[in-house]
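Of the protein chains in this complex, all but one are displayed in their positions.
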Amino acid sequence: MTRADGRSDDELRPVRITRGFQKHPAGSVLVEFGDTKVLCAASVTEGVPRWRKGSGLGWLTAEYAMLPSATNTRSDRESVKGRIGGRTHEISRLIGRSLRACIDLKALGENTIALDCDVLQADGGTRTAAITGAYVALVDAVTWLGERNKLADPKPISCQVAAVSVGVVDGRVRLDLPYEEDSRAEVDTNVVATDTGTLIEVQGTGEGATFTRSTLDAMLDSALAGIAQLTRIQTEALES
Amino acid sequence: MTRADGRSDDELRPVRITRGFQKHPAGSVLVEFGDTKVLCAASVTEGVPRWRKGSGLGWLTAEYAMLPSATNTRSDRESVKGRIGGRTHEISRLIGRSLRACIDLKALGENTIALDCDVLQADGGTRTAAITGAYVALVDAVTWLGERNKLADPKPISCQVAAVSVGVVDGRVRLDLPYEEDSRAEVDTNVVATDTGTLIEVQGTGEGATFTRSTLDAMLDSALAGIAQLTRIQTEALES
Amino acid sequence: MTRADGRSDDELRPVRITRGFQKHPAGSVLVEFGDTKVLCAASVTEGVPRWRKGSGLGWLTAEYAMLPSATNTRSDRESVKGRIGGRTHEISRLIGRSLRACIDLKALGENTIALDCDVLQADGGTRTAAITGAYVALVDAVTWLGERNKLADPKPISCQVAAVSVGVVDGRVRLDLPYEEDSRAEVDTNVVATDTGTLIEVQGTGEGATFTRSTLDAMLDSALAGIAQLTRIQTEALES
Amino acid sequence: MTRADGRSDDELRPVRITRGFQKHPAGSVLVEFGDTKVLCAASVTEGVPRWRKGSGLGWLTAEYAMLPSATNTRSDRESVKGRIGGRTHEISRLIGRSLRACIDLKALGENTIALDCDVLQADGGTRTAAITGAYVALVDAVTWLGERNKLADPKPISCQVAAVSVGVVDGRVRLDLPYEEDSRAEVDTNVVATDTGTLIEVQGTGEGATFTRSTLDAMLDSALAGIAQLTRIQTEALES
Amino acid sequence: MTRADGRSDDELRPVRITRGFQKHPAGSVLVEFGDTKVLCAASVTEGVPRWRKGSGLGWLTAEYAMLPSATNTRSDRESVKGRIGGRTHEISRLIGRSLRACIDLKALGENTIALDCDVLQADGGTRTAAITGAYVALVDAVTWLGERNKLADPKPISCQVAAVSVGVVDGRVRLDLPYEEDSRAEVDTNVVATDTGTLIEVQGTGEGATFTRSTLDAMLDSALAGIAQLTRIQTEALES
Partner (left out) sequence: MTRADGRSDDELRPVRITRGFQKHPAGSVLVEFGDTKVLCAASVTEGVPRWRKGSGLGWLTAEYAMLPSATNTRSDRESVKGRIGGRTHEISRLIGRSLRACIDLKALGENTIALDCDVLQADGGTRTAAITGAYVALVDAVTWLGERNKLADPKPISCQVAAVSVGVVDGRVRLDLPYEEDSRAEVDTNVVATDTGTLIEVQGTGEGATFTRSTLDAMLDSALAGIAQLTRIQTEALES
């Protein structure tokens, strides 16, 4: 029983990371997991939100969004609806938390980094691609700050962060689900982890189904192997 | 190193489930995990949302909210702010997904059950208390439907659902965190599971920190033991 | 012609006032007028709104809301709708005005007291129960401020405030209408008054009908007698 | 102790009612109580709101608003703020209730009349001027419906409606308060009544003060005498 | 082929400018282009928006709105809908830009002038009437500032501003279109210009059609001739 796109169960889709996609933000990365394409921009602004002023700490936020044209059938624009949906909120918060796990906000000084992850094309795994790309944009933004002597400490980033989805489809644990698999998965798990294999976030969900601990273990094995590959691809992109 | 409230690391807070708290909804449960008190109401309405009409399937939604006076310092009212925050959205969606895992929507017929989980007093673990209480309210609402011959199938509920938080505090894995522990936990995990120990949802988060797989395993062990106790308490409440 | 619940026309429903219902706010009262149950919390925050800063005066606001599950048929959540309805606005303003009539804002110092009146169960008269309960919560909050030496003057409260509804049902003037009577009343009046029988607010309404001055007089007689009883019940609750 | 504008305590300001102020609505009235000027339009639309369809009953709603330039200092536009304030909500509801008291919605057939009361210039008493003017616009709209044979019954209006404010200023009961008096009144009462002296709505408020029943009686005497004059002015306007 | 109202193609509707329509704002003008009636108020407030503080420059903004009863069929109130429509936004911005072209914001000192243009009755050309009336209200507001010695320079206004619509209807270029012509025009152009015939804004639109440059030229000829008349009418109104 093979996958529609010919991959083996534990195989990532082709991953591409293009740095410097936009000219204005300090970091700008187009990340592709197969047909999923997310533009991750890291913009630096001086100062921090009001509730944080005078603390000596920096801040990092993230906002996730999808272009209306990114999906199979056109989705309504949240700005036109006048409110952000629950899914958007949830993913924005996940990206922010995940990247804050690897950065020393004290070292940033009182600067804010905003990570904007805008999905240009969606084919499953947009949140994990976003986290993986946002890490690279963040590194570029930190370099930009360092070059301008705006860091309180020269090494604010303590670990490398990447993410991947894994699920149970047709009774098999499969890595990096495209939309076609994701939409009929019995269990769907997103894992965020570091280059050393420690975990940052695990979100396993059985919508309309339950799953055993051994399935969870198998999913984690697969995800961590995938993340190890993703961190190598990030490193290559940052060295090029 | 003992906990501030004298509990051992793997001990739940005192749990109380009071059925029939309100007179109007088909199910109404006040659930208490220590000082955390959540009112869980299951309201039945005939019909389903427009996008589901004619499908023969029922629907189940959940909305979570906090009274402004529930927290340590008064929180602003989301209705006054005119928008729901990301945390509220996230928890509402979690409760809905968790309870949908145990119900056969076809058996419900074209009826909708709305689960309203309103936190009267918050002391950590409000979302897990909400899920645990909502299950009991849901059972009462299903009974109510059955008594009125409105079920397409007499047994729409396929498993029992409960939830508990677990985290790493002071370097130790601890169960059912009160606010005082939750606010300084290095890792915070919420687990939703069934009475047979299968998983519905696992959300493990290291805000500003990472954690190992063995820590995750220890947290899951503790959570599943806690959930086994919670399902027994639910059963007692439903039998009384 | 007797009332459905067996009361005489000028009889209040059983009234219960439970202090200390929540642990966080300075004052927290559950007030019950029969099956109507309102949770009234008085939260103290240091400082006043921007437009009042430097005036030396304190501030008191009120917000009224209903749980979706409080009513006969589930009502939509105003936070989800993204706007507060006219009825909610109107009652919040009424509660605020009524309680400000009894408090010397100068004596409060530059502190703000927020009165949150959340209806847990509605069966008519929620606004009058809210005012009656909020008064008791306010007294507890003022005591709390006094104990912390935060009052500019030790006696900021100048009179006792309670409220009751009265209406014409089946051609008879009746006190403290439950939903069943309220929904078919020809005239509906809410009276807020003090323990000495002076008036704070009178709102008499004939929706789809008119009424004579002698009817208004009879309603005021009944309401003021009811309020005299309510202030005694408040006093007992505060002394216990 | 005379009033700033030379009136006696029980004297109305000069009242002017101009019909046919706008060409589009079925009824359009500019009403002036001294310097208070309110444009009251009654627009007819076929059909009723969804929840009323098929009932055979008509509907009447009202919306009150102020131009930003109507007040002493420019007020913010509610459309720009994106939400309607509590005061606006409250007055809109009051106007709607008051006018519904005099109309037989069955006689209207399934038509809707929208009463828009827009304050062009504010100098106290805008809500009472609005009600007084809206009555005249409503009569014109009903005539318009009658001329087009759209009424289920030829006489849908059962009584005449007018309103006036009355308050205690400088210790004296005074009728029809301009802003200068209203802003420092100890008690402020709005009375809506019919041409036969029966009451539709009484709203007496002591912001930061209380008042006795005898004061309420004196205010009602004064208001009802004023309303008797207002209904004569309405009649003259409708006969011209 | 004559126009429905008997005018020749290059003839304005009767124009009336009434100053001092309201008592509160520094400038208040009712402008009428035939049956189109717009109330233009210029309110002065000390200070400027936050982003402009300390610049020494004043500010001028404009807000355009329509009463619900102004149009042929009643339009919904934007405050009730909770958002401003695109057309309203567009016209508000146009009015602001047009009037800023004629004022030296430095000469204003750090004061803000808000131009509120509220359409009381709409019959085509509301935006051009609004600009024409707003200019007169602005002059009055500047005089008001001068009388109070609040201007940094005594002559802040550098040119006179007026506007008119012109379009192609039934194949002919026609000036100052009423609704009946506007709604079926093939091309619709709004021109804002000064008393010396220089242009401030040209907006020519072919909705569902295109137009040649020679048509544009003919429209500009007609519009500029109309604006020359309008500036004379403004001057007369300001001298009276």
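Note that the chains take the letters A, B, C, D and E in the order they are written out, and that residue 1 is the start of every chain.
Just so we're on the same page, contacts are C-beta pairs under 8 Å (C-beta built on N, C-alpha and C of every residue); 3 or more make two chains touch, one makes a residue touch a chain.
Predicted model only: the values in this text are computed from it and were never measured.
**Q** Among the chains present, which touch the one that was left out?
**A** Counted over the whole complex, the chain not pictured touches A, E.
**Q** Please pick, from E:75, E:143 or E:194, the residue that touches the omitted chain in the full complex.
**A** E:194
**Q** Kindly state which of the options A:14, A:47 or A:82 is in contact with the chain not pictured.
**A** A:82
**Q** For subunit E, which residues touch the unseen chain?
**A** 83-87, 89-90, 92-93, 97, 100-101, 159, 193-194, 197-213, 216, 220, 224
**Q** With the missing chain put back, which residues of subunit A would touch it? List them for me.
**A** Answer for subunit A: residues 22-25, 28, 35, 39, 41, 43, 45, 63, 65, 67-74, 77-84, 88, 114, 116, 118, 120-122 touch the chain left out.
FYI, only the chains that are shown with their structure count from here on.
**Q** Please tell me the distance, in whole Å, between the geometric centres of subunit D and subunit E computed from their C-alpha atoms.
**A** Centres of subunit D and subunit E (C-alpha means) sit 32 Å apart.
**Q** Need the CA-centroid distance for the pair subunit B / subunit E, whole Å please.
**A** 58
**Q** What are the residues of subunit A that contact at least two other chains?
**A** In subunit A, the residues touching two or more other chains are 82-83.
**Q** For each chain, which other chains does it touch, given as pairs?
**A** The complete list of chain pairs in contact reads A-B, B-C, C-D, D-E.
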